[in-house]
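Inspection log for the structure reproduced underneath, given as structure tokens.
Removed: one protein chain of the complex. Kept in place: all other protein chains.
Then we have chain A:
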Amino acid sequence: MTVSIELVPGRCEGHAVCEAIAPEVFQVDDDGIVQLVPGGDHGAETALAAVRSCPVAALRATP
């Protein structure tokens, strides 16, 4: 499955729920905002579970 994950601008509050699920794809930086880890497997079921876990719906996966 090929998907691309994107951040909805201005929404991330740094709660790091996605990072706890898929640290190979999401990492919260020292500014408290999530960054996509380059080379992480965005299509993995785990990454999609993480996308759905955001409490402020700041992540989107588009095919």
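Rule of thumb we're sticking to: a contact is a pair of C-beta atoms (placed from the backbone, for glycine too) under 8 Å apart; a residue touches a chain by one contact, two chains touch by 3 or more; residues count from 1.
By our rule, contacts and distances are computed from a predicted model.
Set against the options "FAD-dependent oxidoreductase", "RNA polymerase sigma factor", "Tripartite tricarboxylate transporter TctA" or "O-acetylhomoserine aminocarboxypropyltransferase", the UniProt name belonging to the omitted chain is "FAD-dependent oxidoreductase". Contact between chain A and the unshown chain involves residues 13-17, 19-21, 28-32, 45-46, 48-49, 51-57, 59-61.
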